[in-house]
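Yeah, one chain of the complex is gone here, protein chain that is, but the others are all in their spots.
Chain nomenclature is as follows: A and B, assigned in order of appearance, with residue numbering initiated at 1 for each chain independently.
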Amino acid sequence: MPIARELPDVAVKLAQADRRRSSFTRLVFVVMAKDLRAELRTKEAVNASLAFAVVILVLFNFAFDLDDAATRMIIGGLLWLVFAFAGTLVLNRSFARELPNDCLDALVAAPVSGATLFLGKALANYVLVLAVELVSLPVFGILYNVWFPFGQMIIILALGTWALTVIGTVFSALTVNIRLREVMLPMLTYPMLVPALMGAMVLTAQLAAGTSIWGESATWLKVLTGFDVLYTAAALALVETVLVG
Amino acid sequence: MRDKILYGMGLAALFLLGFDIYKIANFPPEAAQGAIFKIIFFHVPAAWTAMVAAGTALVCSILFLMKKDFKYDAIAVASTEVGLAFLAVNLVTGSMWGHVIWGIWWTWDVRLTSALVCWLLYAGYLMLRHAIEEPTQRATYAAVFSIFAFLDVPVVYFSIRLFRTQHPGPVFLSSTGSFPPDWGMVLLLNWVALLLLAIVMTIVRLGHEQTQREIDYVRRMAHAL
Partner (left out) sequence: MTAVTVDGVWKFYGDYPALRDVRLDAEAGTCLALIGRNGAGKTTLLRTIAGFAKPGKGAIRIFGQEPRETETRRHIGVIGHGIAVYDELSAYENLTLYARLYGLLDPRRAALEWLEQTGLERVRDGLVREFSRGMRQRLAVARAFLHNPSVLLLDEPFTALDDRAIAVLQRLLREALANGKTVIMSTHQLREALELSSHVALLNRGAVAFHGACTAEMVADPGWVYARYGD
């Protein structure tokens, strides 16, 4: 059957012509856009996350004596607890949204690498969690009269949120079809995040106290960056194993 | 034959421990901290044993991912469980020491805090395993998690240490004088004893894992019929 014999060659040539369209960055963007579009259409995870964050911020008020300036500074560090918990609500959805209708199978079957899928999803999660954090910040500021210099705060947010996102997205893949997924994800993620959360908390608390993050606390920026780099590399290396086995 | 080796190692461990305890009891108490300082003979080797166990788990996890042989997965889980047990010994002895010296049950000392975080990390490994039914998927996911966990151990330690240099707190089990050489010898001997115990426990656990796999196999066969 001559047609059949040539088909694969023709297909290969077409695929080579498509290489530009199939570049890594473009595919990552396609996956990220898909996740963002799906989430923004329902807004389930983002709304829950935001509501949760605001409630906890309000509850802080009952635990602390807010007339004490020192206490107000400590609360700056606690802000990261809020972000970590609220962020988990978003991260849980990450691979879980692929379960209905067996969409994960279709993604794994598609000619995209595991790293592409991971990065696309991680970036989508990053955007969503950052959005929740950026809305929480002014709420926090209004409620507790603690304000952060935005330029420095955005750096801490960028580094700390990426740590949360990288670990959370990989573990979302690890826990996607196991029992008690919503409980397992936080239980696995938080111990692993201790160094990153520690760094983010220290930096935020110091920023609230008026110390610049570029001063003697700059080492923590290095810790955060190192953590981000290390785990992004580990995740990119291992995600294919998780998705395909 | 295997049983004889196990018994042999167990006996050797017990003998060493007995010998060490005799020597430890006869050492003079440490200058500043009294008799409780001798808990260091168990506190520190327990941590070292846990580290060896974690390293073994890492190597076996990587080997499993490369070769897909379930015996590596079995060693990884057995090793992690034993490591968790010894890490718990480290935490409990640390707590006891803190209580005797300062009257509090916990100090946020660098090593103790790191040990606690690592304990939570590896407890997560066991919880993950319990939540996955299918053996191949369980072994694969657990191996990936084990690699992530091991990478975190040094990061946790260094970041807690950095925190403590900026926010100094009570330092744990440091002696005012230098550590006498014959004490050092007993410490090492004790570590050997604990390592032997760890190996015995791991091998026993491996046997249990093998039985579990056979039961799984028979159960699946039965379902297929």
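Heads up, the rule we're going with is that a residue touches a chain if its C-beta (ideal position, glycine included) is under 8 Å from a C-beta of that chain, and two chains touch if they have at least 3 such contacts.
Remember, it's a predicted structure, so these values are computed and weren't measured experimentally.
Visitor: What residues on chain A make contact with the chain left out of this view?
Guide: 1, 3-5, 7-8, 11-12, 14-15, 17-19, 21-22, 26-27, 30-31, 34, 37-38, 41-42, 100-103, 105-113, 244-245
Visitor: Applying the definition given at the start, please give the residues of chain B touching the unseen chain.
Guide: 68, 70, 134-136, 213-214, 216-217, 220-221, 223-224
In this text, only the chains that are shown with their structure count from here on.
Visitor: Flag every residue of chain A that touches chain B in the complex, lowest number first.
Guide: Against chain B, the touching part of chain A is residues 167, 170, 174-175, 178-180, 184, 187-188, 191-192, 194-195, 198-199, 202, 216, 219-220, 223, 226-227, 230-231, 234, 238, 241-242, 245.
Visitor: Quick check on the complex: what are the chain B residues that touch chain A?
Guide: For chain B paired with chain A, touching residues are 65, 117, 120-121, 124, 127-128, 131-132, 136-137, 140-141, 144-145, 147-149, 151-152, 155-156, 158-160, 162-163, 166.
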